[in-house]
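Take a look at chain A:
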Amino acid sequence: MTDEDVLAKIKASVLGLTEEPKLARPRRITARTTPDKVLTVLSGLKDAGCRHLSAISSVDLGDAFEVIYHVSVGGVLVSLRTSLPKATPLVPTATGVFPVAVLYEREAHDLMGIEFEGHPDPRPLLLYEGWPEGQYPLRKDWKPPTGGEKHA
Partner candidate 1 sequence: MPEVEIPIGPQHPALKEPVNFKVIVDGERIVRLDLDISYNHRGIEKAAETRDFHKALYLVERICGICSHAHTTTFAKGVEALMGIEPPKRAQWLRTLVAELERIHSHLLWLGVAAHEIGYNTLFMYAWRDRETVQDILETISGNRVNYGMNAIGGVRRNISDSMRIAILGGLRVLSERAAYYTQVIREEETLLVRTRGVGRLPTERAVALGAVGPVARGSDVSFDVRRDDPYLAYDEVPFDVITSTANDVFGRVEVRAKELVQSVQMAIHIVENLPEGPTMAKAPRTAPVGEYVSRLEAPRGELLYYLRTKNTDKVDRVGIRTPTLANWPSVVEAIQGHVIADIPVVVAAIDPCLSCTSRMTFVDTDGGPKGSLSWDDLVAYGQKYYREKEGLP
Partner candidate 2 sequence: MSALLVLYLLVFPGVLFLLGFAFFAEWYDRKLTARMQNRMGPPLVQPFADFVKLLSKEDIVPDGVPARLYAAIPLFAFAAIATAFLYMPILGTASPFGFGGDLILVLYLMTLPTILVFLLGWTSNNLFARLGSVRSVSQLFVYEVPFFLAALGPALMVESWAVGDIVAAQEDGWWAILIQPLGFIALIVALQAKLERVPFDIPEAETEIVAGPLTELTGKKLAVWNLMKDMLLATGAALAVALFLGGPTLPGVTFGGIEGAFIAFFVFLGKVLLVLLLLALLKAALGRLRIDQLMDWGWKVLTPLALIQIGIVLVLKVVRVL
């Protein structure tokens, strides 16, 4: 499956994309959608052959959050991007389509504070039990309370 075949297949069969998918770099395709259409696009991609969810990255753009689903078939990696409003970063969970997503979503929730609607187990993932609620370390505006020294 060369890059062009995958691109062509996505353009043909995947619906719900808000932008024209383009080949940014060799074997890297970028696409964009809105939060409510994420699941339809993901299952469309899965049927189009991208059955391996490599990772979910979360980015804090300052004025909005961005969740990027990296789905791959063989060497070609499709990065599906959705942006979420700063106040209510909410997106439906992808565990239905990709079971392994439960891990990546918990990481994004823990460190970036992005809510995944319908997530089977939203317990804290990385931070220790005594971590103060509502503190999301990877956000740009977050400063460690005591300069990162002793916390307890």
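The candidates were selected such that all candidates are chains of the complex that A comes from, given by their letters.
Here, a contact is a pair of C-beta atoms (placed from the backbone, for glycine too) under 8 Å apart; a residue touches a chain by one contact, two chains touch by 3 or more; residues count from 1.
All values reported here derive from a predicted model rather than from experimental measurement.
Q: For chain A, which of 1 or 2 is the touching one in this complex?
A: The answer is candidate 1.
Q: Within the complex, which stretch of chain A touches candidate 1?
A: Going by the criterion above, the answer is residues 24-25, 27-28, 51-55, 57-60, 68, 70, 74-77, 79, 98-100, 102-104, 106-107, 111, 120-121, 123, 125-128, 137-138.
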